[in-house]
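We show some of the complex, not the whole, and keep each chain where it was.
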Amino acid sequence: MNFGSDNWSGVHPAIWDAMGRANTGLVPAYGRDDLTAAAVAAVRATFDAPQAEVFFVGTGTGANALALSQICPPWGRIFCHESAHIETSESGAPGHLSGGAVLALVPGADGRITPDALRDRLACYPQLDEHDGLNAVLSITNASECGRVYGPADVAALTAVARGVGMLTHMDGARFANAVAASGASPADLTWRAGVDVLSLGGTKNGCMAVEAVVIFDPARAAGFRFRRMRAGHLWSKHRFLAAQMLAWLDGGLWLDLAGHANRMAADLAQGLDTIWPVEANEVFLRLPRSRIASLRASGLRAADWDMPGDDADHAAIRLVTSWATTPEDVTAFRALL
Amino acid sequence: MNFGSDNWSGVHPAIWDAMGRANTGLVPAYGRDDLTAAAVAAVRATFDAPQAEVFFVGTGTGANALALSQICPPWGRIFCHESAHIETSESGAPGHLSGGAVLALVPGADGRITPDALRDRLACYPQLDEHDGLNAVLSITNASECGRVYGPADVAALTAVARGVGMLTHMDGARFANAVAASGASPADLTWRAGVDVLSLGGTKNGCMAVEAVVIFDPARAAGFRFRRMRAGHLWSKHRFLAAQMLAWLDGGLWLDLAGHANRMAADLAQGLDTIWPVEANEVFLRLPRSRIASLRASGLRAADWDMPGDDADHAAIRLVTSWATTPEDVTAFRALL
């Protein structure tokens, strides 16, 4: 009953095999190989975005911080949810790799930003002069850290607010596959057609070993990115192994099969339970008596604590995450215990 | 006849298999797994350095820039050879990740720094006051970019100069395995016993997929490094796959077997030829008539151009690199052509 995190899972066999097939012969380094070209083409095709510039890196924090640095000047302000990974879990990476960009936190119940909440936060930062810094970027996480999903209309409503004040939009898609699988929207409809400028597309949590793509939909915004990746140490020499993962992950829709499985496991896990938020993707949040949590853990449950408003002396919240590797047996075992 | 670079090679089968064995079950992320603990222990044992702090990352540039940032303040000056990778090939990564450190270039014929050349360069930066910045770090590359090797006495002579003016020493060991195999010195004798404070230990070029270790020999100098790695986006979530590579690479001395093979292939390649420098590790530099180079390439040779003093209208230099994957047949074919 291990629901610790989706990044506790390993590499899906099909992806592993593809990496093995890539392990043949001598191949040009640093992305000048055929597999890389094919992987870029596959991302473009998946997003119906033949012009997009696509860059692979090995970690989600690397992808986010590089993506943000590309569209936010060092004196820019990035609006994100107060629970966003870039705020809570990256130790200042966006500010570091961008050379100084700062985050402005937008509150909200379930990891999602609403247009009103964004407008309220924008109002805190009037743009009178250079003292104020520059309101530059909106960053939204889909699926959110709380497992909620923005649909195309939700995204479009937010990017409209951003664009209305001259800001660009980044999407942290560490769990983008789960969002696509949950919403049924196409990758294009959920991103560039809804106004997203740059996407961090995460493979690692969803069946890969270590690969994320930074997708810059308007190639005019991609100038200099290759230098950013290099000087942050994120250009792999044996780049074919990044490419092989991404190719196999997208191939035949495997990425959505895996995400769909994870989402279903979460739905099964939560069925009939009083979850803190509706379960849409691959995360389940439960508030339980603290004694109950202790006894579940004693029985083998692995799940993260999740401090949040509503906890009290007797009750606490936990987060259960499913993945491509979660089995129906895990789910059944947990529900039996509960 | 592909001698393009050692990073054109793939993953050695033993390392590949070890990664496969690591691909089982759900495992804590971010290095809190057993394989990581074992890999750290293996590095410590290899270096006879039980106290050393060891951190894994996926790229050599990441390792170098993080290692340097750890021992060089933002206002520090790093002395390195003018052909050092950190100067020529990392697009400013050391300055970026350190928050501003600068490089001072030391000239020299074969990628190696001599104590006199270091002293001459130090003399250019008197330390009168804060205008001067701080002479902070010596970085040496072993094996050097030209395939020459520093032995323990060479290293000790340099670190003595550094220490004498209050500087610490970093070793870029992207090809450290080749240096150990070539010199016959122990890893400890070639590093901390010779005064090296921090080593970037490279597995990628020598049979791994993507793994480098930052080895900080004095644990008192390691404070905060885990934040540096995190905020530069270099902490892998599925960290076991870094650890599995490193473990298998060191296991039973495989790393030195692979490096020894590569070195032998280079020696065989160069036997009797008039190389620009003696061949000690896995690189061979030749000056040839330009027409000859063209015809070799037409016959299938892959080797990098290497601009250097001594070239003229008719003659140019090329670099041939061997690796664990170079075959005697490659060598024979090249020599037959030549």
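Letters A and B mark the chains as written, and numbering starts fresh at 1 in each.
Everything below uses one rule, namely that contacts are C-beta pairs under 8 Å (C-beta built on N, C-alpha and C of every residue); 3 or more make two chains touch, one makes a residue touch a chain.
Everything numeric here is computed off the predicted structure, so don't read it as measured data.
Visitor: Given 2 chains in view, how many copies does the entire assembly contain?
Guide: Full complex: 4 copies of the single sequence.
In this text, only the chains that are shown with their structure count from here on.
Visitor: Suppose each chain is reduced to the average of its Cα coordinates; what separation in Å results between chain A and chain B?
Guide: The separation of the two C-alpha centroids amounts to 33 Å.
Visitor: What residues on chain A touch chain B, complex-wise?
Guide: It comes out as residues 2, 4-5, 7-11, 16, 20, 22-29, 57-66, 90-93, 96-97, 204-205, 209-210, 227, 230-238, 241, 302, 325.
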